[in-house]
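Of the protein chains in this complex, one is absent; all others appear in place.
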Amino acid sequence: MTTVQLTSKDFKSNLKPIWCPGCGDFGVVQGIYRALASIGRPPHEIAFVSGIGCSSRIPGYTTAYGFNTVHGRALPIAQGIKLANPELLVLVAGGDGDGFSIGGGHVPHAIRRNPDLTYLVMDNQIYGLTKGQLSPTSACGLKTVTSPHGAIEHPVNPLLYVLSYGAGFVAQATPADMAGMTAIIEEAIRYPGFSFVNVQSPCVTYGEDHQQVKAHRTAMKTLASMGHDPSDRMRAFELASHYGEQLYTGVFYRNPNPPPTYGALVKERQAALAGGLPRERILESFIQR
Amino acid sequence: MTTQTESMHPPATDLVIGMAGSGGDGIVSAGESLIAAAAAEGYHAMMTKSFGSQIRGGESSCRVRIGTSALHNPGGILDVAVALNWEDFLRFGAELPVSSQTVVIYEKATNVAPDQLPLGGVHPTDVFAVPIEEIARKAAGTDLAKNTVVLGLLAGWFDLAPDAILRGIRKRFAKKSAELVQNNEKAFQSGIDYAKANPLRQARPLARVSRSTAGLMLLDGNDMCAAASLFAGCEFFGGYPITPSTEIMQYLSREIWRYGGAVLQAEDEIAGIGAAVGASFAGKKSMTATSGPGMSLKTEMLGLASIAELPLVVVNVMRGGPSTGLPTKPEQSDLFQAAFSGHGDVLRPILAPTSVADTFRVTVEAFNLAEHYQTPVMILSDQEIAQRKETVDAIDTSRFEVLHRRVPTGAELESYERFRATESGISPISHPGMQGGNYLAAGIEHNDKGDPTVSGKIHARMNEKRFRKLDPLRHRQDLFAIEGDADAPLALIAWGSVAGVCRESLARVRASGLRAKLLVPTLLWPIAEGVYQDFLASVQAGLVVELSHQGQLYRMLRMQVDVPRGLKSLTRSGANPFLPSEIAQRLEQLAIDLQSRVSDQKGEG
Partner (left out) sequence: MTTKVSGLDFSKLTLLDALDLAVLIEEEAMDRYRELAEQLEVHNTHAAAKFFRFMERNEAKHREALLTQRTARFADAPRHVRREMIFDIEAPEYDEARTFMSLRAALEVSMRSETKAREFFESALAQISDSEVRTLFAELRDEEIEHQGLVQKELDKVGSGAPGDPEDYADEPVSH
């Protein structure tokens, strides 16, 4: 593991984003560049994994090792990577559909294993890549091409979802506050364990006007300004329950006593059990005696 | 009654014992003891288990085959049938076939008269209604010791390694108490005594073997697959429990840590293969294992591994399907799935082992192919091989080459392109941590560098590359076993567990003077047209024998090879095992038909 002096530019790849001009993800990727520069791990020691969706294109726009995988499966793949090489800095990103619809079943399990990775969900309350269908975080009543008469289901609350399964770091950010978002992403990466940031990253093409970055600038309220103590998990639940009504940004919860990570426990087990038969003599354990 | 009344057969060189009872009877434990004892004495032995669907207490059965020379399959019609109750025995149907030659031993308390056995008109000559429970109670103070009595009966009647069985009994119960050891010793001896007092019409002692047991192993296919994966350098396994593949994950969960590896028991089948794909991306040899329904779930991820050109070994231990089907029984009905499931133009090599021993070679080969060609490789095992225990002679692992993925050299990293066009189609593969090797792996089509593209031209070029790199596989003669008479007009083709049955059938017909041959492909897909074409050149009649309703390999051959008109498909749904004798009879019939056709043609001429 090495840390070196790096700048945002070291993390920007030559690929030109396919995102629509005005997309919230442009800000998010800049925030990631800057957070990574500040962390100081060189790009080749970073694995950036995503699912499918507009936001899942993000690894390609960085110079890290990227893996743009299949819809909803970024977390399991990222855990495999982290287990295979615990020294890597592993980032996972995707949209709300990727994380809380098709891949929703993987989130609790990633949390209960507590691998040291950071999961960034770019939540825009809509399916953008497939042209504006209802997403798991779309508000009830929202009219989309698949809910032309208004959605009759209620949205998933990503913050409560992740908090309730015991994630050690839960935050929300918006690219309307680049400095704040960058600081949150950096803090999430530095948290030793599973960390989650719900980034409210608006869809400029299909999103609602009141959910655009411009609207965020006036709507957002930082948890710090409200005097929230991020070690207070119960208060975090209460604040998180306002998802969809209030745009709170900052750290809802940070476990003040992070438990051992999955990777640390794996290493411990490997060390405790080291020294079996050499691989080429593996069959000897089946010999009849 | 004295032994003088017995007529004496030459000692048997092969004995097939089938036993059934309910789970509480411990009939499978008895089988385990028997095979362990046989192995210790130097016999070749094999045991298959079959169960009802209950977790505990349902019907259970096992077949134990013991021979003085190498065994290829669990045997056909039983030489000995043991029924602790008839309902359970009969539930196994064709899995426990009996004939009039079968020695039938059953619990007297079932109150079935020896001449009224519910065997569908088969009337065995040697039938013993043994008060097994009563003997157990008297000897051991509990009728739970039934299975120990059964071992005594078998040892007594067939001279089956009594000393070794006794050693096994002692070892097993020593952990509990001296009293238990003593009681079971008594139960075992009572069984022997009963057998001696009630001899067979014709004694059938098993011939003794004199061979060294040094290095002799006893294990099942799933353990072999897992151990072989470690030999091949596997460092990661991701999976989800599913019968009958779970023992692979169980073995690795115990052992892989010793080698710096890890197992992830995932939340579902998709996450299991996903984690394995991730570990491979991170540079580690990795594997997942499942059965048909799990394979369906994993399929999308196979597409990802194919387009991202990531090495991965995927084991499908086949069971009866579709859907939950027959989860505890073997079938060969997932070949189409293995070859054709998934989206897009894609080619994945598929390998099939034919026995527990063969599972070692096939697993190592699968890792080698996966790493060398940077592709997912499927192993199609089946419930029989995976869960059958057999003696395996010492394997000289130094004979097996272990290949690793080709990583870029320092010079190549200066201007690295992950999917660089090469003559072989194989591009050096980097992994995170390797400076200069940074690239984007993706499910989306990409150019040489790895950058996403929607260009039809590049897509065509990349498809061509991904297929071209696998071309050499179709010329791997060593992935095909050809046995018998090279220019024979009669042929069998079989794969997986059925190949072992056909090996025996071939030996039988050749012993009776027929000219015949057998082709056993390890490589099922891609179809090696040339190998089949050469093999079939002399063939006028033959059978592709498969344990499935459709006969999937036969249909795939019809797609890609000019198969002679006389080559037919012999199929049967899973859990209805083929018998070596019946396939031999089919071949004999084909030979007769050929003969008459020749004479007909002569007549016409």
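Which chain is which? They are A and B, in the order written, and residues in each are numbered from 1.
Throughout what follows, a contact is a pair of C-beta atoms (placed from the backbone, for glycine too) under 8 Å apart; a residue touches a chain by one contact, two chains touch by 3 or more.
Being a predicted model, the structure only gives us computed values, none of them experimental.
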For the chain that was dropped from the view, give me its touching partners among the shown chains. A
Check the options A:142, A:160, A:204 or A:219 and report the residue that touches the missing chain. A:204
Omitted-chain contact residue, chosen from A:129, A:184, A:220 or A:266: A:129
Of the residues A:178, A:219 or A:287, I need the one that contacts the missing chain. A:178
I need the residue numbers on chain A that touch the omitted chain, in ascending order. 7-8, 16-24, 26-27, 30, 34, 37-38, 129-131, 175-176, 178-179, 182, 202, 204-205, 212-214
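We take it that only the chains that are shown with their structure count from here on.
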Per the centroid of Cα atoms for each chain, what is the distance between chain A and chain B, given in Å? 43
Contacts from chain A onto chain B in the complex sit at residues 13, 15, 42-47, 49, 52, 57, 59-60, 63-70, 73, 75-85, 87-88, 105-106, 108-109, 266, 269-270, 272-276, 279-283, 285-288
Seen from chain B, its contact residues with chain A in the complex are 36, 39-40, 213, 215-219, 223, 227-228, 230-231, 233, 235-236, 238, 255, 257-262, 264, 266-268, 270-272, 274-284, 286, 300-301, 303-304, 308, 360, 391-392, 394-395, 397-398, 431-444, 451-452
